[in-house]
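One protein chain is absent from this view; the other protein chains keep their places.
For chain A:
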């Protein structure tokens, strides 16, 4: 089963994403900060849905660490944030994000984007 790691410090965001993704037949693991994200990423999820403004370790540092680690560097990351990007997501793509999504986004569209990234990853 495809495994998604959802990382967000808003408990309700995590809960509703977890419930909705599970309804789409995906396995979900969760983390509430950047450090926990690094730990959970060792469980080799197929994709990480990462908020950027996070406590303990922010999304930017978490991405750097994920890309530095041999066992997590190939996991595609979708940055899902409520913080607008002034450079069209350039910063996130520069850090190795597979996609960048600004909240709020329709859940159906989010799932569509997750599927697209997973398809691209499979084709690699």
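By definition in this document, a contact is a pair of C-beta atoms (placed from the backbone, for glycine too) under 8 Å apart; a residue touches a chain by one contact, two chains touch by 3 or more; residues count from 1.
Throughout what follows, contacts and distances are computed from a predicted model.
Of "Transglutaminase-like superfamily protein", "Iron ABC transporter permease", "Indolepyruvate oxidoreductase subunit B" or "histidine kinase", only "histidine kinase" is the UniProt protein name of the chain excluded from the display. Checked against the full complex, the one of A:44, A:73, A:90 or A:120 touching the unshown chain is A:90. Within the complete assembly, A:103 is the residue of A:3, A:67 or A:103 that touches the hidden chain. Although one chain is not shown, part of chain A still touches it, namely residues 10, 12-13, 16-17, 19-20, 23, 53, 81-84, 86-90, 102-109, 112.
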